[in-house]
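All protein chains but one are shown at their positions in the complex.
Showing subunit A:
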Amino acid sequence: MSRPFPYTYISCPCADTPVPDPARKRRSRGTPQKSPNPEQPNVDNEDKKPQEEENEDEEEEEQTFDPRSPRSNFSLYPPEQLLYCEDCHQIKCPRCITEEIVSWYCPNCLFETPSSMVRSDGNRCGRNCFNCPTCTAPLAVSTIENVTGNGSQQGPWVLSCGYCMWTTLDIGIKFDKPTNIRTQLQKMTDATATPSYDRSRQASRTFGDLKSPLSSYASIDEQSASREGSGEQSATNEDTIPTPDLGTDARFAALKSFYRTQISETSTSPGDPLGSDLGFSSPGALNRLMSLYASSSRLSGLYGGNKKQKSKPPVMREALTSSEGLRIAPDNGDADVIERLGSQECGWDGVASIEQRQDQSPDVRFADDLIPLPCLLRTKRAKRCKSCKHILVKPETKPQSTRFRIRLIALSYIPLPTLRPLALPSSSSMMSAPIPDLNSLPPLRPVHVLLTLKNHMFDPVRITLATPSVTPGRVASKVTVLSPQFDIGANSDVWDEALQNASAPVTGDPKLATLRGVPEAGKVWDKGRNWTTVVLEVVPGTLPGSEAEGGNEVTAKDGTLATQQDEDVLEIPVFVHMEWDAEAQLEQQNVGKASKPDDLVARELAYWMVLGVGRIQASL
């Protein structure tokens, strides 16, 4: 609700029908297309309700859409965020769609990452895009400025942040060349973590470590190769030299390959599908799971399914040496860290904040340990209707492109509502009154607002508007739609509008407006090619505890009746019912011709929208 006044929100009907159960899906799929008058599940809900104009009673209040109810927060969307499913004939909000990824791209260099590379790169850009570890701004590759300036720029390169002026020099990192920074950095961070590193292991490990440890191996060959490699290596290195601590990534890779070998050695059946792929990485865990399910189901007990339990699970050992990924906590515990925290040169600025540590390896405690982070990739996503699985939005794959292959937005189907206050000539003088200040509407003084509905369909639409005569909630404002039933013309060629000198809805000439006089009941205010403007008369209610209400002052003092947050916001729920004759689609022609011979199918759509008019002043 952070938009400036006046705003309009449209309610997606999915909030009333929360679970997209298959039965419903079948119904909504089966009936509406075949029937000449397509009924929508949400509409028939509404139809059962009595007309909004009649509901003065308390019991009907829940039938009226209440913009203040906590539930409505989840169903109200700005019109441009809504989609429309042509098959379900329903508005679709971000909650009633599923998304699927079309492409991955780096938000910084806008290069697409092929989906095969995404996992191995750890969902991060594999090029030169890094974020500052202290402030998250993007880092730029820059040269350490030579004094000569015009010489060849073969200096060492650094990553520098243009926002907080952090550079990799702060952590003592320079790069030899300005390309492929990520690989260079990866080598460096490994090397710095393991200063005395024997060559053979480095050579054997680099291949696996260039990839993120979180990625699984791309192929079986690779996996087995690395497993064999580490197996050999652990066999040769074991007990010979006290290996230094590995870096975090290297340790993870070592542990991972260690457990892989353990699983392959201890798994009972070689063709066990669970052992390798499904992530039940320990045979003990797998056995426990299996026995859990076997014993819990009585049937398996009856049929002697628990015989298998008697076979003893193979024992799997844990990592024993640091080359296998074991790390032993230092003897003196955290004393070193604590001492450094307390030391003079570290100070507050030397300690990494929680936000900074979130994206770093868990061992990072100090600002000097922070390393630049490759940019996280973003995705372009296609969107599908959750109930009928039809595709609603499909962007083009290229990251730079802003076009869509398919884009069924709600604005192409439902009329676009815009709201605007009306400055009426005041009765005393012929000067036009100033526009009412929407951020402080005086209570009990009628305001007129113009509601323009603009049709984007190529068929004319009949609209019926309905509002509760008094807005729900404690601040009861009176609302009257002066002409609740009207037509909107069809949208035609764009050129028509251009040639007609663009008399779009909100152009209204002020002189014309004064000439038009006062709004009358039953008359539309203004009308154009594909839009119609009607007047809403609003009498803002008084806030509880305000002077205008007089009697409430006493109760306001004890706080029970004091204004709650945003209670003074004047929001009007409006029920919109639209009918139009659409051209029958191919599959409907056979069925629909019974009612309309000329290939036209009557359609209707109904939904609630909320007009945010303004904020009511506390006192007169």
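By definition in this document, a contact is a pair of C-beta atoms (placed from the backbone, for glycine too) under 8 Å apart; a residue touches a chain by one contact, two chains touch by 3 or more; residues count from 1.
Rule of thumb we're sticking to: contacts and distances are computed from a predicted model.
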TODO: Write down which listed name, "Ribosomal protein S16", "Probable cytosolic iron-sulfur protein assembly protein 1", "DNA-directed RNA polymerase RpoA/D/Rpb3-type domain-containing protein" or "Dynactin subunit 5", is the UniProt protein name of the chain that is not shown.
DONE: "Dynactin subunit 5"
Task: Residue among A:T418, A:T467, A:S483 or A:T542 that touches the chain left out of view - done: A:T418
- [ ] Check each of A:P107, A:P330, A:G347 or A:P446 against the chain that is not shown and name the one that touches it.
- [x] A:P107
Open item on the list: I'm checking contacts with the chain that's been left out. Which of A:R407, A:R445 or A:K523 qualifies?
Closed with: A:R407
- [ ] Would you write out the residues of subunit A that touch the absent chain, in ascending order?
- [x] 77-83, 94, 105, 107-110, 135-138, 140, 145, 148-150, 153, 161-164, 378, 383, 393, 399-400, 402, 404, 407, 409-411, 416, 418, 423, 432, 434-435, 454, 456, 502, 504-508, 510, 513
